[in-house]
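Omission of a single protein chain aside, the complex is shown with its protein chains in their original locations.
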Amino acid sequence: MQFPNLMPIAATDAAVRWNSLYNFLLGISVFFFVLVIGAMILFIIKYRAREGAKTFYFRDHHFLEACFIAIPTILLLGIFGWGYSVYNSMMRPPADALEIHVIGKQWLWQFQYDNGRTTIGNLYVPLNKPVKLIMTSQDVIHDFFIPNFRVKSDVVPGMYTSVWFEARVPGEHQVFCGMYCGTSHSQMLAKLVVLNDQQWAEFQRGKKIGPQPDARLNLAAEDTTADPSEAQAATIEPVSLATQGRAVFETKGCVSCHSAGDPTHGGANIGPSLAGIFGKNAALQDGQTIRRDESYLRQVIEQPQSHLLKGYQQSVMPTFKGLISETEMNSLIAYIKSLK
Amino acid sequence: MSNNDHSNHPHHNQDHSHHHIVSTKTALTVAGSLFFLTVLTVVVSRVDLGVWNFPVAMLVATVKALLVMMFFMDLIHDAPENSVIFGAGFLFLVIFFILTASDLFFRGNVYVKAGTPLVATSGRSSLKNPWISTPELVSHGKELFSQNCVTCHGPEGLGNGVAAAGYNPPPRNFHSQTGWINGRKPSNIFKTLKEGIPGSGMASFGTLPIDDRWALAAYVVSLNSERPASDTQEDVAKIGYDLKTGLAAGGARQEEKTIPIEFAIERMAVAEPAPAHGALGANERGFTSVGGQLYQARCAQCHGEHGEGGVRVRSLGGMPKAYITTAPLLANRESLKSADAFNHVVENGLTGREMPGSADLSGGELSELYTHVKWLAGQLH
Amino acid sequence: MSNATTAAHGDNYLNHEKGLWSWLSTVDHKRIGLMYMATVLTYFLIGGIFALLIRLELLHPTQTIMDANTYNRMFTYHGAIMVFLVVVPAIPTTLGNFLLPMMLGAKDVAFPKLNLASYYVYLAGGLFATASLFLRGADTGWTFYTPYSIRTSGTVILVLTGAFIAGFSSILTGLNFIITIHKLRAPGLTWSRLPLFVWATYATSIIQILATPVLAITLALLVMERVLRIGIFDPAIGGDPVLFQHFFWFYSHPAVYIMILPAFGVVSEVIPVFSRKPIFGYKAIAYSSFAIALIAFIVWGHHMFVSGESEFAAFLFSLITMFVAVPTGVKVFSWVGTMYGGSIRFNAPMLYAFGFLELFTVGGLTGVFLATLAVNVHLTETYFVVAHFHYVMVGGTLMALLAGMHFWFPKMFGKMYSESCARVAWFLILVGFNVTFFPQFILGAQGMPRRYWSYLPEFTLLNQISTVGSWLIAAGFLFTAFYLIKALISGEKAPSNPWNALTLDWQTPSPPPHDNFPVTPIVTDWPYEYRPDGAIVPIQGAAPLPA
Partner (left out) sequence: MSSTHESAYPVHHVGHHFNNASDEFEAAKQGMWVFLVTEILMFGGLFVAYGIFRGMYPEMYVEAHHALQMKMGALNTIVLITSSLTMALAVSATQRGKKQRAIGMMAATIFLACCFLVVKYFEYSHKFHEGLLPGAFYSNTEITNPKAPLFFSLYFMMTGLHGIHVLIGIGLISWMILRSLRNEFSENFYTPVELVGFYWHFVDIVWIYLFPLLYLVS
């Protein structure tokens, strides 16, 4: 295991500005910590109790106390001003920003683009173009948090909030839900996928975009003159259907509720476990028995309420009809098949 | 009480004759002033002072409160620190209000203001003469077809998809030459995609981008061995496609946008008293079941508290002054005959009838809602 | 007076009356203080066990010992119990109750019966909150954010009721202390001669009075949301969930000063005694308590910078928040200044004061990060915040509570504990604390959100270090419990003033008699007159002390 980096990568200009402010605060904090604790340790050693030693006698020192007040005040006002200016630039999107709608719901993220496409779990944005996310929640408060961009905003039901950014590093960036929202809060993850111009054009035409490398690996290739086809090339290596399915399982939020029986792979137990179910019979709520084959899986993914398993009073699973392509469906079924 | 006890407390019954006592005369005068001020504030509230009504009412109330504090509670003769203490309570209340207001009254309107489109999409097609089929268009359409249509229409477009059995009338077989309700030309198919076919399982695919819809139309046309006649300019104009600007269907902006269901409802429903259904307990089921709550939140505003209809609903599209009146949710309606049909209508809405789709509902919620609506329908005679 | 004579014969508040009922029905502030202490420590044990389980669950990125729902209940109860039942009442109700009248030279607090009533109110609140544990529990987090807290199942109402009731205990205690300080000071004890602990308690009480009622109405409205669906905080019915956050933090931000101000008071007492030097900047420390109490009320919005709060409000709240650091800094500098040129002794209370300074300085400095608008956006709702407030509340309040308990233990029980055991425990707790919480700063900066039951594999190492640290803290606390209980049973008899301190509470026998002082003391000077030659001048208290 390698020791992790102290900070996430800075993938926007705002994040770079943020870093300088953060580093300044870090420096000033270390200075004051050493000042206070160093003085304390020095006094502890120098003035430890000894036989016959006389103590000083003074009650206060007005000049010193005035300094205690004045110096921190000036410093803090400076920090405030700097913080506010960075905040301000993080809050004001350019007028031409591309708008994408984000809907949070327990426990997945849904993204709606202005060309009518909808994706779940993966947010696709173009490289080097300002993007404004207009966000709301369907149920409780969530929080859209992209550490690599240093932006975050609560996603509140009944109102709209927004964040904006201009991504400088292509590839996948981690997105978290930052506001506690219930059972699968920690699995309400998403990937923000930054696409180069060519990929973005393809995405807009409705093409499926394969998995992209982690943005942290792309940081070295931040130079935007790099040949975009290279990143492309990395993605067309043959990958087994089940492996693709595993990616679908994660990105579409299945993992928030279903266990895959794989201890390294998380998975909650809101819905039934999917490990080793394929081809076996299962008892339904209405007393019938059903064989869980491909068409069964397809049906319950598209219409979750069509077959209620015994022990489940109602289905809370949202329908994935229209939100999951045939290819994804096939790979997902292949993945479930592969689970032992 | 024993004398012994008594002696331990030599200071008991210290009289506090120095303590001020409110005289009856003062009390009556104050009460009289309070009565007068009450009448005054009622009278003033009847006069329109514009923005000043509220400050005046608060001023009068504060004078009244001060009178009570100063004379009934005798704060003017009390230790000054008690006035400070009591005043601090009001001071911190004011701080509480002002700083809370600094948020809620100053929230930036992130969302576009009313009157402008909610989603700034352009209804413009990037294709030139998009109704003319090209091989690229057909192959793009094929891809879209496999994503959007095969469930019902089947992989070859024979109308035999996995979900086909649930629909009456059955999904269209694209290889047949007859029975096409809107016609077979690309522009006809574009229209079907845009509006759906009311009364059937064919929903509106108006959420697809315009180019995608043209691509689908081209693909569907290519499936049939017998080509339909080509589109004329009139055909294209009929579906509202502006040849000059490339804008699809007049008011394309309205056509293209998708808005959250709550917004749609809020903007559409018009205050109109629903017919009284006194016999039906509004809350018997209304708030106890998930379906009932969903119904109240999303449907009741247009369909009535009990599904009785009769509510005037404003059109959101090109004719903002037009209304339609909702009909009762009777059990013999097509959409209430099967869960699938119901889900279809709820998820996709009914284009042309101002019924917005609620695609965000989960399967569980849909089935709860269906149960509730069926129950409501059963109550209507 | 009969009390004066019996005091010499070993009559003290512990044996003045006997039997369980004499404790349960006592109106003696000292006994009530001890009852509070027993109860607070019990809740601390429960909350601490939850904390250990939480850390154990986070040993591995995925499930370790419990499922997500259990985990969510764990952190909810850990937070709710620690905040409402432990850290808020910890110092005022235990040390405050015991010491405040003694430091003022009074026989009791102004309203002794009310004091006992507030203990039972507190107990009832605690029982309500913990009773829900045995039913379905609550998984709202201690912040009860709407609309989640309205929708989630479980016994949320019981927890809300518990916190609501416990709030009234806080209000009544604050009221009692304010009147006691106003009206019951001994002759000669002017405001400028008050011990700093009294100043701090006074500022705390003011916050309790002004802020806690808002918590009461907020929680009551939340109960109404669940029972009557009134919708004020529920967006589904037209209300505003962010308004709830304003209401909640209007109490809960000042509440963190309810937690930390008494700790400042304890440290201000301990440091001059063990440095044998007058406190540096008495007035600055006293007034800064008030400045903090005042500013505490106008900064709550900094908890909500990313909640959808307006930019204008964010601007205001961030600006005002910066000024909290000024009086806090003044205090820290003054304490270090007090040590300068002193004659420092390393008894357990002083060691804890050192620990307090270290942890609180880290907690305070990281607070500036969070007050800075842009930086807050990234760090809030992550482990950075978790680490920050643990450094302040545990590192600050708990360290000070331990300092105070070790400082006044001889006075309370008339027994001495083992100094060497105390040093071992201090070392374990201090090291364990830093090992537990420092890695969380890094985790937070990396972006790990709080309240996560599972986490990305890249966060594993730091989480494991943190979990190991929690075991060190637990070992330290267990050891502390061991040697303090041992001291209670078989400790050496303590003299009346083992540390040669000057405040009034030390100018009476250990343990104190029922009425605190054999004779009402008359005060002639401030309580920090430590002379350079180390001579102990009986400055306060008129009665000659028994040898």
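Residue numbering begins at 1 within each chain, and the chains themselves are lettered A, B and C in the order written.
Operating definition for what follows: contacts are C-beta pairs under 8 Å (C-beta built on N, C-alpha and C of every residue); 3 or more make two chains touch, one makes a residue touch a chain.
These numbers come from a predicted model, not from an experiment.
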{"item": "Displayed partners of the chain not shown (whole complex)", "value": "B, C"}
{"item": "Residue among C:T26, C:S169 or C:T212 that touches the chain left out of view", "value": "C:T212"}
{"item": "Hidden partner interface residues of chain C, rising order", "value": "101, 106-112, 171, 175-176, 178-179, 182-184, 209-214, 216-218, 221, 224-225, 228-232, 234, 237-240, 243, 247, 515"}
{"item": "Sites on chain B contacted by the missing partner chain, in the whole complex", "value": "1, 5-6, 8-9, 11-17, 19, 21-24, 27-28, 30-31, 34-35, 38, 41-42, 45, 48, 53-54, 57-58, 60-61, 64-65, 68-69, 71-73, 78-79, 81-82, 85-86, 88-90, 92-93, 96-97, 100-101, 104-105, 266, 271, 273-274, 282-283, 287, 296, 305"}
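Here, only the chains that are shown with their structure count from here on.
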{"item": "Centre-most chain [mean C-alpha coordinates]", "value": "A"}
{"item": "Centre distance in Å when chain B and chain C are each reduced to the mean of their C-alpha atoms", "value": "46"}
{"item": "Between chain B and chain A, distance of the C-alpha-averaged centres to the nearest whole Å", "value": "29"}
{"item": "Chain A-chain C separation of Cα centroids, rounded to whole Å", "value": "35"}
{"item": "In chain B, residues with contacts to at least two other chains", "value": "107"}
{"item": "Residues of chain C engaged with two or more neighbouring chains", "value": "236, 240, 242, 308, 311"}
{"item": "Chain A - residues contacting chain C, complex", "value": "1, 3-8, 17-18, 21-22, 25, 29, 32-33, 36-37, 39-40, 43-44, 47-50, 53-61, 64-65, 68-69, 72-73, 76-77, 79-80, 82-84, 86-88, 90-91, 139-141, 143, 145, 147, 150-154, 156-159, 161, 174, 176-187, 263-269"}
{"item": "Contacting residues of chain B [partner chain C, same complex]", "value": "81, 88-89, 92, 95-96, 99-100, 102-108, 287, 297"}
{"item": "Residues of chain A that touch chain B when the two form their complex", "value": "99, 101, 103, 105, 110, 112, 114-117, 134, 136, 138, 159-162, 205-206, 295, 298-299, 302-306, 314-319, 321-322, 325-326"}
